[in-house]
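So the structure is just underneath, and the comments pick up after that.
Every protein chain except one is present and positioned as in the full complex.
Chain nomenclature is as follows: A, B and C, assigned in order of appearance, with residue numbering initiated at 1 for each chain independently.
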């Protein structure tokens, strides 16, 4: 397993093509905005090497017999499923934002199930290829990045019906050595912090969409792959080197353009098996929603801590309605966590040997996240006060004319140094108003409508009807 | 284990003192309103003898080595904790109301932990007495009823400060044979359907409250014990024998007056150990909130089934906003269930050997119940239509003048017999507007404020603060 | 104007055909359940003769020049629109339930607009007929009852497509003297408390539905009209004469069967003008939603008062979370009221001279009612305690054996007589769990989906888009 330092070192060997603010990034890994994201992923390496946490972050691989980071392990037991949620919660509290390594794992989990199912039906050999890839990920302790969401063009049209056929990633050519793909995947959280980009389809496919029914993996610096790092609400803070709020960690989400990228056959895990596209995306989404139940409850831990400290610093620790708001925050955290844990404990073994979570309970968790995380942020802002919106800059505090005045006036209770209050307010701003992270509460793991429909589709509707009929005395 | 018939037979041997509408009930068990409640508890016997369910409703007693109904078993493992939730969910869907046997079990669970803890501290022998009592319950497969909530008088005053010292149940005399108690316990769901009344304190006690720090068990027909069956919103339906909605099952909640009741020493499980009163009630509440997470999600199963059938019968099965409402209903059910299951899987072994649930997750479930069950009822009413409020009586349908007209006009879609639609509307009325059952969503297991405070009290507040400090860069 | 006594006397002269529990009511007005409803409508007469209230309950009729009760006045000014909301709020607090006279007025308001519009288009003379009828209502100070909701059969089919053509009320024959109608209208709140039944269509009509495009008025005891009084959750309380909770007032909602009812032409206000059916129902609904904004906020006044008194009686008047719940109750009341008032102040004059409210704001009010009234009830129950579900009967309190014990044990704070606490608990049960009244929060004035769609349909969508385009810099 890699240490944090080795992980960062390993990224330095990659030469991805990346742009930000209209300019090519010559050294992405050392760009402060990217580095803040890399640090967050780095925490998955750091804690796996930490005495306190390694027992839960690592386990023995059934493939290699070696100790591995759980972020390279498709779950082979209920215990593995549960560990996924628990390490995500720890990380959420540890980095206070998205750690960006879960999506890659969720792809590995998905492929370990679906490649087996495809092979069973079609006699293909995707599973073998995938297992080789998985072994490579485990042995080298690599971080993966899930490339799922296509740009989609007109949402009313299926892939092959679009005006521009590239609105969903597709195969444009194939040779003896492999395939050439074109298209773009968006909201690629941490794509420059990953060694490998793992691509899955983003929706169910129908006849005519064969060239889009596609899964594969490529290195994050493969030729033709372009990372365009988009903007988020606090994106210049790390660049300026002040007012970051979160001391070390942040998040960034590139748009990933596949401008004719070659994929060798041994890295192709699905091609043309139309009817498995839906299974790919639904398995992935279910795993990813389970992951969120962990990391977002962990992020609320940090937000709750910030709320409690703001109460101490402001002198409102005993105010009843503030306590009620803290309870609401905790309640949301425990609801996300509880439903996600239950989804894990109630998981089942798939034919491939991988364990799959209960999709109803995982989606129950995600629906709460999509609706309630913004409420958690609102409560945090309510408790913290108006300075979340307009706190003077650290540079103002350093200015000899106004700095002393600001330090005088921004003090809360006398016994807390003004610096602590200012730092905490800045952290609150980061956790409540940083868009790249907070908007994933709403859009991560698919749209809220998708989560909701899953509940209806996966529930045993007939059983429920039978309950009612029996009670009403209807034969 | 008893069959349903044996259970009912066994109740016939009891001669409890009971009143309803100002009159003494000579034969409570055959009174139709009480019988509807007895039937609900009877389902716990019925399903334990049903081939489909007995594997989960029964297990081997570590005390007796015999197969027992789980409703007499304090949990000795995670599996036992989880089974509690699952059988409650099944029962909720099976009876469509409260089955009324969980509270007795929740007392047994509590006593199995706390009598041990008291003995450890004081060298008393409560645990032995309790174990004898438990064996008796298991061997005879008896139903218990939790007697917890005192009448409380002025909520601002502790027990010994009240004007009338009997506002909390207390010992008024003691002899070599036992103690004499006086007071009243309220909201005693199903007290006439139980063989044994198990009494616990309802709150933390302080110096001066020694005579109130009290736990014991007495038969439900013991001398001096008076069951006054209060009114609920649909209480005359079973008595009239029409328009019951729920074909067989209902709920009733007597006020229980202990008018100088003798309790022999071997049935006294706590007396004067002040500081354990709080533990009694908090353990009981936690177990009871876990129980609710099962049975209430089961009740929502039946409500969801009714909603879906009403959509079919009314011709609105494809209406989008109705489907969204059904999804909201399912979401609430799964949230209650998920958090309650997680509370079980995350349970821990107590020194006595009994397993205790995670109280944060159990309370997270209960808070949702308290807030969202009335919303589930509202959604069910919204979907079903205005006839939930004013459906003509079955007697009207039987009237030769207006019956045929009503049958003509109350038909929904042509292909569904009008009788089915009418029965289902009546069931909806029962499940949405019957007060004895629906109000337990709000007040069962203690007040919502108590559930909320538990979250704050049991959470690791310091850990959360540390997360925030570290991220803010505060040493 | 009639006094309360004259109103009741006038009802005694009517001989309606009415059934309840499968039996013909020989003297409906003296049946205790009907009388409790009549009392509620009676309050509209009582307060119009009360010195404190007559200035707002009465005004001068522009038709007759005489002083009239506002419940017979289509609004001719903004002041009239506002008075509608304010008198409804007063009545809501005064009767603590539905007063049942608003629907008749809402029909008069609607007809005063739409008969004019039809005449203008078709040269018909409905407006003259209606004006005569209106004069008759005003001069005799009569109560009207809106007959709008058809039974509807299969909700997927339009009236003429139904298997049974009578699923919407229709003309089955016509003569020189008038028309013969057949069908049934449901949820006819207070139909036996009204002198006149005013019938409007319940939905938009299309080609083929001509015989259903129909509006008219008939006396409530006209031949062929059958009132079947359905069941509600507390319907036997008035009949038993105990445990009524609300001392004098209640609500009942018959199903109204038109079993070949003759309507003379001078009472026909629309017939066959298909395209005006939608306008009839949308105008009526808008007026009715405005009415609800008044009466339901008034009902919350009484519920809030009950909550505050329960806090005093229980000794919890200073408990912070109870106060917060009271604030939530008040907030809902003021939201319903505020939006309904604003809808009135922003009303506009129609071509007929009648003033019409702002439909967006009226529906904004109703959407809150549909969603939040059940929450208000939940909060009231939460504050009041578990006895809302299972309070012993007044008969129990009168019983010589258990009465004294109950009086001893059901006392709250020492300084409040137990009788007061018991009465208030019973009132809470009535206001929170009586179905005929509470379900109108959800279904009164049309379904919640209808209210919501109105917002989208009536809003100036293009203006909103222009705002956004301009700000985004899109030409």
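Details
Keep this in mind: a residue touches a chain if its C-beta (ideal position, glycine included) is under 8 Å from a C-beta of that chain, and two chains touch if they have at least 3 such contacts.
Small disclaimer: the values here were computed from a predicted structure and weren't measured.
Residue-wise, the contact with the chain that is not shown comes from C:245, picked out of C:104, C:178 or C:245. Taking the complete complex into account, C:426 is the one of C:70, C:378, C:426 or C:443 that touches the chain left out.
Which of A:255, A:290 or A:304 touches the hidden chain is settled by the complete complex: it is A:255. The omitted chain makes contact with subunit A at the following residues, 19-24, 149, 151, 153-157, 163-164, 166-167, 183-184, 186-187, 226, 228-234, 236, 240, 243, 252-255, 257, 259, 314-316, 319, 321, 370-371, 374-375, 377-378, 381-382, 385-399, 401-402, 405-406, 408-414, 429, 433-436, 438-440, 442-443, 447-449, 452.
By the touch definition given at the top, subunit C reaches the unshown chain through residues 82, 93-96, 245-249, 301-306, 308-309, 323-324, 326-327, 330-331, 334-335, 337-339, 341-343, 345-346, 360-361, 364-365, 367-368, 420, 423-424, 426-427, 452-453, 455-456, 459, 461, 463-474.
Take subunit B: the residues that touch the chain left off the picture are 320-321, 324.
Operating definition for what follows: only the chains that are shown with their structure count from here on.
Fitting subunit A to subunit C on Cα positions gives a rotation angle of 180°, stated in steps of 5.
The distance from the centre of subunit A to the centre of subunit B, with each centre set as the mean of the Cα atoms, comes to 41 Å.
Touching of two or more other chains is recorded for residues 452 of subunit B.
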